[in-house]
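Our next item is chain A:
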Amino acid sequence: MADKVLMKGNEAIAEAAILAGCRHYFGYPITPQTEIAAYMAKRMPKIGGTFLQAESEIAAINMVYGVSSTGKRVMTSSSSPGISLKGEGISYIAGADLPALIVNVQRGGPGLGGIQPSQSDYFQATKGGAHGDFHMIVLAPSSVQEMADLTVKGFDLADAYRTPVMILADGTMGQMMEPVSLDYTPKAPVEKPWATTGTQMQREHNIVNSLFLAPDELEDMNMKRFQRYAAIEKNETLYEEYRMEDADICIVAFGIAARVSKNAINEARARGIRAGMIRPITLWPFPTAPISAATQHVHSFISVELSMGQMIEDVRLAVEGRAPVTLCNRTGGMIPSPEQVLQAIQTAAENGGAK
Partner candidate 1 sequence: MVVFEKPKSLTDVSMHYCPGCTHGIIHRLVAEVIDELGIEGKTIGIAPVGCSVLAYNYFRCDMIEAAHGRAPAVATGVKRSLPENIVFTYQGDGDLASIGTAETVHAAARNENITIIFINNAIYGMTGGQMAPTSLPGQVTQTSPYGRDVTQCGYPVKVCEMLSQLDGPEYLERVTVNNVKNIRNAKRAIKKAFQNQVEGKGFSLVEVLSSCPTNWGMTPQKALEWIDEKMIPYYPLGVYKDRSANKEAKA
Partner candidate 2 sequence: MAKLTFKSDDCKGCGLCVDACPKKVLALSKDKINKKGHHPIEAVKPDDCIGCAFCATMCPDCIITVER
């Protein structure tokens, strides 16, 4: 067991990526994730890797597309407005079935918004976020340790399923310092016979491409991709249940909102209210099954979010009208306080599941 080191969330992502075998990073400065770029700028030249500050987010994601085409692990990171710019490239990466890791350390929006934490890119991340039928796996860390762990896992998932993977963090997770253990046993590299590495005159040419002009071919590609998505939903859905065994009230929250909610749940329990939490770790695929199963004993659900209410739609889809789902939120860079969440729990307890 390696010793723990004190790291910022952003730095933990960067170091974990290097430990996962990523040797190519492309990015563009934007608050509050620039520490990732700065860390890579220091480390990559010393380990024979590439750090390149691109001319734009658009260029950065296309450099990622290029490296991924050659079969190597590669990443970029940004924050909300920059992720919008990367949207085109992410769609092409998904369309060409390329693995890549994209980190979004969210800030408030829309537009230039603010530089304080937010979770308002939930829709963008989980519903595709660019043109065309596609998903990416979305991982939502809620501690600095998870920033590192999910980065390593993200690379593995990207390679295994040939899909873009997003780490959806927020400004607090990026800036927060916690002790981290970076003790990873690297997995055997995934074979990538599709990669464009030069034919060496030994094989037919490989083509990395998302263009299929024949409608039936494009449909076929989409069908096959969604078969892979079904496997991801079946095998890779991750969540944490907290004090859910006997819960009457279930909070659904991820990232920083989940940390705040834990405090509120403990306080509610101390006051005799049986509250618990389901914390999605994968936002796509969303943990629909455990939320649906919880309706057996939960009379009220509360979605705690740093947005105007985005994940709440997926919670409602999972609950399917069997219990009320309310929103407890702040936006603009504000974080719900434990008191605000406790108040929401108390209100739900008083209503007792009345719709």
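Some notes on this structure:
Note that in this section a contact is a pair of C-beta atoms (placed from the backbone, for glycine too) under 8 Å apart; a residue touches a chain by one contact, two chains touch by 3 or more; residues count from 1.
The candidates were selected such that all candidates are chains of the complex that A comes from, given by their letters.
The structure presented is a predicted model; accordingly, all values stated were derived computationally and were not measured.
Here chain A is displayed by itself, and among the listed chains 1 or 2 from the same complex, it touches 1.
The residues of chain A lying in touch with candidate 1 in their complex are 24, 26, 50, 52, 54-56, 58-60, 62-70, 72, 74, 88-89, 92, 96, 196-202, 205-211.
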